[in-house]
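Written out below as C-alpha cells is the structure these notes cover.
Note that one protein chain is taken out, while the other chains of the complex remain in position.
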Amino acid sequence: MKAVRLVAVAWWLQLKMRSRSAFDGLLSLLYPMFFATTIFMMFRHGGAAGPALLSAAVGSSAMGIWSAVSTTAAFALQTERRQGTLELLVLSPQPFALLLVPLTLSMATIGAYSMAATLLWGRFAFGIDIAIADPVAFVLSVIVTVFAIAMLGMLIAISSIRYRSAWALGAALEMPVWLICGFLVAISDLPSWVRPLSAVLAPTWGVAAMRAAATGRSPWADLAYCLLTAAGYGVVAVLVSRVMVHSARARATLALT
Amino acid sequence: MNSLRIFFVGGLTSYRALFGWLSPWILVPTFLFTPLFQILLFVYIGRTAGVNDDRFFLIGNAVVNAAVPCLFAMGNTIEGERSAGTLPLLIASPAKRLPLFLGRALPVILNGFLVAVFALVTGTLLLRVDLPPATWGGIAVAIAACSVSCTGLGLLGAAIALRVRQTAVMSNIVLGILIVFAGVNVPLAAMPGWMQEVARWLPMTHGIAATHDLAAGQRLGDVAGALLAELALGAFYAALGLVLLRWLEWESRLKASLDMA
Partner (left out) sequence: MGGPVIQVDGLARTFRTGRGLFRRSSREIEAVKGVSFAVERGELFGLLGPNGAGKTTTIKMLITLLLPTSGQARVLGHDVVKQARDVRRKVGYVFGGDRGLYERLSGLDNLRYFAELYGVSPRESKQRVGELLELVGLTGREKERVEGYSRGMRQRLHIARGLLHRPEVLFLDEPSIGIDPVGARELRATVKHLVDAGTTVLLTTHYMFEADELCDRIAVIARGRIVALDTPAELKKQVTTGSVLEVDVFGLPDGLVDRVRAEPNVQSVVVDVRGQAQVLTVHAQPGTDVTQAVMGHLEGSRYGRVVTREPTLEDAYIELVNAA
C-alpha cells in the first residue's frame, strides 16, 4: 500500500507542476483539437451521422490523451536530468519504475482534460450529439485508458534514461498509435498483419471499451484486456528499468556532465 | 558583407548546428516515418468517414510535409540562437536580413521538399494510387510553390519569434490552423463559406488545389493562376515579415524590448 500512496502523492504533485505552466498547458489542449476539428469535418463531408459520428467524436477526443504522453514521455527524464533531480530519483530506495508511473500518469491525466475539451468542442461547434449510453462505464473506461496509456508512455520514458535520442522515436509514435490502436479506424479495416500488433497495445482495448460504453455495448471484456496488457507493460518496465539504471550508473549518464 | 556568402555559408552552418546530433535514430523517425504515417492515418480515416479518395489525402498530407519545415525553419533558428546565447550577436551583425534568414531557411526548405517527394512516392506505391509520371513535373513545381509561400509566412513568424518567447507553441498553432483551413483533408468546396474566405489568404491552399488538378491530368498552364496566387501570398507575408523585423529591431534599440535570452 506504500506503493499506492507513493504513486498517488507523486501523481498529484506532478500534476500540480505540469498544470502551472499556462502556455504549455494551452498547447496540449489546443493541438489535439485541431486534429479533431479536421476529423470532424472529414466525417461530416463523408455524411456520417448518429453512432458513427459519436464513435468518431469519442475516438478523436481520446487522441489527446496519447498526444499528451507521447510527446512528453521521452522528455520527462531529460527534464529531470536537467533539473538535477534524476539522481535524486535514482537515490530513492523505491524501485525506479514505480517512480516513473506518476510522471506519465500525470501527463495522461492532462490528456484527459484535452479529451473533455474536445468533446465539448464537438458538441458546441459541430453539433455532435454526445449522448453517452452508459456514463459510468464510460468514465471508468476513460480512467483505465488513461492508466494504460501512462504505462505505454512509461516504456518510452525508460528507454530515454539510457538512449538520449529516444525522444525522436517517442514523438514519431504519435500517429502510428492513433492509427494502429483504432482510435478512429476500426481494427477490422486495417491490413490483417497489423491486428496482432493492435491486440498487444493496451490503448486499443481502452478505446474500444470507451466506444462500447458510449454506444451502449458491453465494455467489460475490453476493459479486462486493457488492464491485462497494461499490467504486462508494468512488469516489462520494472525489469527493463533495472537494467537501464544499472547501465546509466556504469556510463555516468544520470547527470548532465 | 557578401549577401550570397551569408546566404549559403551561414545557412549551412546554422543547419548543421541545429542538427548537431546527426543520428539516424533521429533522422529516420522524423523525416521518413512520421510523414508517411500522417498520410496513412488520414487515408484510413477518410475511408472510415466514407470519403473514398485515397489520392486526395495522399497529396494533401504529402504537400504539408514540404511546407511545414519552411514555416518553422526560421523561427526555430531564432529559438536555437536564443538558447545558445548567440541571438544578440546575430541581431547586432550588419548582414542584410533577407539573405541572413533565407540562408538559414534554404537547407530546411530543400529538406522539406525531399521529404514530400519521398512521402508521395512511397505513398503511391503503398496505397496503389494512380499518379502517372507525366504529372510529376507539374506536381514538383506546385510543391515548390507551396514551400516558397510557406517560407514567406515563416519569415513573418521569425520576426514575431524575436518578440515572443513561445515560438514552439505559436508555430504549432499556425500548423494546426493550416491543417484545418488549407484544404489538406477536406476539399475547399466542402467547407463553410467563411472558412473558404480565410483559406484563400493562407499559404498552401492554392498550391494544394493546384496539385490536385495537376494529378487529375490538367497541365501546368491551367493551374498557373493558382500557383501565382501562392507565390504572391508568399511575397506578401515575406514583405510583412521584413517590415516587422526592421520595426522590431528599431524598437529594441529604443526600449530594449527584444527577448534576447
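By written order: A and B. Residues from 1 in each chain.
Quick note on the criterion: a residue touches a chain if its C-beta (ideal position, glycine included) is under 8 Å from a C-beta of that chain, and two chains touch if they have at least 3 such contacts.
Because the structure is predicted, anything quoted here is derived from the model rather than measured.
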Which displayed chains the unshown chain touches: A
Listed residues A:Leu13, A:Ala49, A:Ala221 or A:Val235, member touching the removed chain: A:Leu13
Contact partner of the left-out chain, one of A:Gly84, A:Gly127 or A:Gly232: A:Gly84
Chain not shown, touching residues in chain A: 2, 5-6, 9-10, 13, 16-17, 20-21, 82-85, 87-94, 99, 246, 249-250, 252, 254-255
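Just so it is clear, only the chains that are shown with their structure count from here on.
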In the complex, chain A residues that touch chain B: 23-24, 26-27, 30-31, 33-35, 37-39, 41-43, 45-48, 56, 163, 165, 168-169, 171-172, 174-176, 178-179, 184-186, 189-190
Residue ranges of chain B in contact with chain A within the complex: 21, 23, 25-26, 29-30, 33-34, 37-38, 40-42, 44-51, 166, 168-169, 172-173, 175-177, 179-180, 184-187, 190-191
